[in-house]
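The complex appears here minus one protein chain, its other protein chains still in place.
On to subunit A.
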Amino acid sequence: MNRIAIRNGHVVDPSSRVDGVRDLFIASGRIVALGEAPEGFTPEIEIEAAGRMVCPGLVDLSARLREPGHEQKATIASETRAAVSGGVTTVCCPPDTSPVIDTPAVAELVRHRAKQSGRAWVLTLGALTQGLEGEQLAEMAALKAEGCVGVSNAGRPIRNSEVLRRALEYAATYGLTVYLQPRDPWLGQSGFMHEGSVSTRLGLPGIPETSETVELARCLLLIEQTGVRAHFCRLSTARSVEMVADARARGLRVTADVAAHQLHLTEMDVAGFDPMFHVIPPLRTIRDRDALRAGVAEGVITAVCSDHQPHEPETKLAPFNGTLPGISALETLLPLTLRLVDEGAFDLGTALARVTRGPAEILGIETGTLTPGTRADLCVIDTEHAWRLEPDTLLSRGRNTPFRGWEFRGRVTHTLVQGRLVYELR
């Protein structure tokens, strides 16, 4: 199956500014032409895409696949299957697996399992500190050699500022991007939701905005000092967007992402104590949500990710603060992003850029584009297909979603990874 033609699709590729009806041709896992078929091209498979959109496969900066260590929640095989059904062709796995990805052997294990599952690309972030304990530096050079695309301490704090500084310096030595999830280890450490009027009413201990911004400020100063390339994960507040924008204006090499659910939900959604809305960072105010949307529109935030965290049902079957945070989100990344276009938050090109080329550039990989010559990771979307989300129909092993019953428009019909059809809607 080397040669594929996708006919008459509405090709949208923000990275090459293509937006129109085109034929697309694939051979040997790469895109060989857009528009006219190369001379002598005889497709083995033809996909009729009239009335549908053809776009680069989504690149997701953060998806917990739960393997190794928590296979009762999900596996690399189950979650990559869910990924491709949602148009996601590349997922990046943070290092907080069990054991932690702080040795080349664990990184190799994840890579091996991903290869066995044979669907989406699975990239790994290596640990910034050993065991993510924030004390000893991880063997970053070895992790890079094993294919880790960056280093991170996931959501775990590095309390000691000297350790953080040295970790950033060491990562800079090897040209590694550091992925930082800003959360002060003390402010709001016992909290479960945004600290504000809703947490006051519910009597749920709060996590103040400063939990994020205080840590962001510390990181920015150390990034400036060390010159490392850094990426801020899962911003949740308006003030954070301003701080990152200011830092970029000052020339710091920083980027940022936001989880798709943060662009839709707010603290008000927690008011019924539904544990499906329990996430870290917490859902914040309407003002924060609007600022995050503006940050995405203006390009301060260049990636929207799923922050996929599948859980087994029991984990959410308890009172709110007896549950684990997280949403099973791989299959809602694209629908939630397209919905923002319908809501007028930004245009289609911007929306797709933030889930394709934007995250690919942060990861430093060639995908997320339909430029001829690049790897054929792409999806076909029936943009008029209206559907309703029912958790039982999710392919992810985690059914923990707060979007039960939400109406969406747009559904992936085909997903190709390296020119291979890995998902087809039936």
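In the analysis below, a contact is a pair of C-beta atoms (placed from the backbone, for glycine too) under 8 Å apart; a residue touches a chain by one contact, two chains touch by 3 or more; residues count from 1.
Here is the rule we go by: contacts and distances are computed from a predicted model.
> According to its UniProt entry, is the unseen chain "FAD-binding protein", "Aspartate carbamoyltransferase", "NADH ubiquinone oxidoreductase, 20 kDa subunit" or "Homoserine O-acetyltransferase"?
Matching "FAD-binding protein", "Aspartate carbamoyltransferase", "NADH ubiquinone oxidoreductase, 20 kDa subunit" or "Homoserine O-acetyltransferase" to the record, the invisible chain is "Aspartate carbamoyltransferase".
> Looking beyond the chains shown, say which of A:Leu34, A:Leu202 or A:Ala238 touches the absent one.
From the options A:Leu34, A:Leu202 or A:Ala238, the contact with the absent chain belongs to A:Leu202.
> Considering the complete complex, identify which of A:Gly51, A:Gly272 or A:Gly364 is in touch with the unshown chain.
With A:Gly51, A:Gly272 or A:Gly364 as choices, the missing chain is touched by A:Gly272.
> For the full complex, which residue in A:Gln130, A:Asn321 or A:Gln418 touches the chain that was left out?
Here the residue in touch with the unshown chain is A:Asn321.
> In the complete complex, the non-displayed chain touches which residues of subunit A?
195-206, 208, 268-269, 271-273, 314, 317-322
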